[in-house]
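Worksheet: one structure, shown below.
Every protein chain except one is present and positioned as in the full complex.
Chain lettering (A and B) follows the sequence in which the chains are written, and residue indices restart at 1 in each chain.
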Amino acid sequence: MKLRTVFPIVMLGLFLVLPIVVREGFYLDLLLFTFMYAAMSVGWDIMGGLAGYVSLGHVGFFGLGSYVAGLLVVHFGIPVFLSAPFVGILAGIVGAGLGWISLRARGTSFVIVTLTFTYVIQLVALNLRDITGGSSGLYLPLLTLPADVVILPFYYGMLVLLVVAILVSLAIRRSKFGLGLVAIREEEGKADGSGVNTSLYKILAFAISVSFAGVAGALHAQYLNYVDPDLAFELIITLNLIIMCLVGSRGTLWGPVLGAFLVQPLSQYLIYLTPSGIAGQVHLVALGVVLVLVVMFMPDGIITTWTSRRGGRGRARPVDAPERLPEAAT
Amino acid sequence: MRRSNRSIAVPGVRPLLVLLVAGSVALAGCAGAATPSPAASAAASVAASVAASAAASAASSGPSASPSAACAIPPCDQPIVIGVSQALTGDKSDPGTAIEHGYQVWIKEVNDAGGLLGRKLVLKEYDNQSLADTAVSQIERLVTVDKVDLLFGPFSSALTIPTSAVAEKYKMAFIEGAGGAPGVFQRNFHYTFFVQPATAEHQADPFVAYLLALPADQRPASAAYPQQDDPFVKATEDGAQKALEAAGIKTVYHDVYPPTQTDFASIAAAVKASGAEVVLGGTIFNDAVAQVQAYASINYQPKAVYFTSGPGTVGAYKQALGSKVNGTMTGDGWVQTSIEPGNAKFVADYLAMFPAEKDIPGEAAEGYSVGQVLQAAVLGTQSLDNTKIADWLHANSVQTVQGNIGWDAVGRPNGSYLLEQYQGGQMKVVAPSADPNKNADPVYPKPKW
Partner (left out) sequence: MNPQLLGQSIVLGILTGGVYALMASGLTLIFGVMRVVNVAHAAMIVMSAYLSWMLYRTLGLDPLLSIIVLMPVFFVLGALGQWVVLRRLGGRDLTLTVLVSFGFAIILEGLQGSLWSSSFQAINTAYSLDSFNILGIYVPLVRLLAAGAALALLGALFVVLSRTNLGRAIRATTQDPRSAALVGVNVEYVTTLAFGLGVAMAAAGGPLLGMLFAFYPATHWLWIGKLLAVVVLGGLGSLKGTFVAAMILGLAEQVATVTISLDWAPLVFYLFLFGVLIVRPRGLFGTVARESL
């Protein structure tokens, strides 16, 4: 077997047994957030990398997932770990609706509508006070588990979400649907002309893309035992997704995963290593600088740049070079 | 079992493994190096000499710090580490930093007096950027990796609610000065203690009592409740509105605006059109300033104006509004001029430590009180056992600069707030009449803007 196939399986095995060795809540917390971001990044990339449509609204679906899962457990007693998959489907349906509004026209409206969607859904969460608790937030019942194992369901839950996201992404890349999405990214007019139902493809891709954010939001709500309109809709979540995909390589299967595993621990440790009085501003500026530098000097990300260098070319291939697809699909 | 030696220089195997696995090998070195904080080791080296001289200086310290002469809880050469995840940047950074300043003043006082139980205090502090996720991760880190001895809470209910669950999980006492919304207490935590005189729903009680005590011909007939959508504000406003309505003061305007509202022109017009004689603004800070400006610019002159918070941030409020501050009322747990035992020392030490500031923010007093409460509990139990500390706090009350505070079974305090009013550009305590801090009579109707 090739290293490409063996390595992920070995890593998965490692992650599965890791909590036996590592008992400190902090490291498991760091890893579970890394899994969460990796899963959401893989999702984001289905729309942003494969189809080439940048979404600034994934955090809206993350928050939606948090709220729906929270409401289900608070009002109907349905545990989050049961409802999470359905919350993902619901997020996908809402995503399809939003896609229908913004994806029928080509181009820019989508970016902007996804951004405004976040405000809309946040406002709704704030204003439906009788149901959501408004600004007071929603209190989820705590899991009754011993202190040293209560983190494990979330650790494994996020790991499962990541594995599912990778498998879905892989399946899309190997399908006609995936080829259609790449065709949309390369030349939407031609894709349209050659019989691809571009609107449908885009809407479907967006629905799948946001459903992972919905599930992540659901698990996250129970992890914090609390949802409020500020923490469910932090724009920095979307920002993180974009940086992770870009650093790792957009449009590739493993790029978003690699990006998440680099960026999330790094940015957490940046906060721990900088003096506390300025850590937040430094963190923010650093994220911005990384984003600008990567866009300017390595827009293809680590994986694409590396593989094309290894392929004997001095210069990185442009990010949307069509020949990249077969490589990415493996 | 708490690891006693905190200054291990070699990173442990497990953290290294995790980071390796996480694909950031380079970071592992940094992480290991970062774990024992430089401050901690520096403090450790001086701790012994400080402990020796503690007996001499103990007499000069505050009343509660006196039994700190000899080291009672080993390891005596190590400082006691208090973990904090505070909102030092991001949207809650101003109050978060003010609380942190209160912690600093308290720590300096204790260390100058020889430490706590003969050991130096060190603050292990992370900036949570006002983000709840980060705050939770940091509390996890403080407890499971840094293995701090004690914890302090962050600013605001929204950060206190998720972090207090982590503290509860690890059975760490979570003494906090700024999470007073009802939700903090509704999960019946044993380890959370709110250090202010009372919870949010009782903040406006003195104002309501004052209005209702006015002679019948002066009593206002109607009130307006423009308020920000915020858990603390909502609890206060709901409490006041219910009490005033029950007494026959009609609600002629009630509306909730989002925290992001920056335009108050239409709100002011609507409040004016309602003819309300009294305004109870549910405000945080900026919106209190903006409401005053909007009312003044359309010449709306109510008989009394009360804001839930904002006027208490004296320096910034006066700077924004100048003479228009006069007449506005607010409720607070603490005033700089307070005659509570220990307050004079706190004020003097704060101003010495932060000479650029003239008006001490109320949050600093809250942070300082958190320290006082912790100190009392540690001395009361002669221990760093968090369960003993929590049990002790449930059974005792503590004299702080905000007054004497005790707690019920879920950590709700049992005191009451002061009613304050700006008069001649100064913040005065005008009620309750029985409170020794009262230093002026309320002016009613308030002077025009």
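Rule of thumb we're sticking to: a residue touches a chain if its C-beta (ideal position, glycine included) is under 8 Å from a C-beta of that chain, and two chains touch if they have at least 3 such contacts.
Computed from a predicted structure; not experimentally measured.
Enquirer: Using the definition of touch stated at the top, determine which of B:L151, B:V289, B:I405 or B:L418 touches the missing chain.
Expert: Of these options, the touching residue for the absent chain is B:V289.
Enquirer: Of the residues A:P19, A:P85 or A:P299, which one touches the chain left out of the display?
Expert: Touches the omitted chain: A:P299.
Enquirer: Touch as defined at the start, partner being the missing chain; which of B:A270, B:L351 or B:V410 qualifies?
Expert: B:A270
Enquirer: If the missing chain were put back, which residues of subunit B would it touch?
Expert: 89-94, 226, 229, 255-258, 260-263, 265-267, 269-270, 273, 285-286, 289-290, 293, 296-299, 316, 320, 324, 449
Enquirer: If the missing chain were put back, which residues of subunit A would it touch?
Expert: Touch set of subunit A with respect to the missing chain: 48, 52, 54, 56, 100-102, 104-109, 111-113, 115-116, 118-120, 123-124, 126-127, 188-189, 235, 239, 242, 246, 250, 278, 280-285, 287-292, 295-296, 299.
Criterion: only the chains that are shown with their structure count from here on.
Enquirer: So how far apart, in whole Å, are subunit A and subunit B when each is placed at the average of its C-alpha atoms?
Expert: Averaging C-alpha atoms per chain gives centres 36 Å apart.
Enquirer: Show me the residue ranges of subunit A that touch subunit B in the complex, using the header's touch definition.
Expert: Touch list, subunit A to subunit B: 11, 14-15, 18, 21-27, 29-31, 33-34, 123, 126-127, 133-137, 139, 142, 147, 150, 220, 223-226, 228, 230-231, 234, 236, 258, 261-262, 265-266, 268-269, 271-273, 276-281, 283-284.
Enquirer: For the complex, give me every residue of subunit B touching subunit A.
Expert: Touching subunit A: residues 14-15, 17-19, 21-24, 27, 30-31, 34, 86, 88-90, 93, 97, 125-127, 129-134, 136-137, 140-141, 143-145, 158, 161-162, 165-166, 169-171, 181-183, 186-187, 229-231, 234, 258-259 of subunit B.
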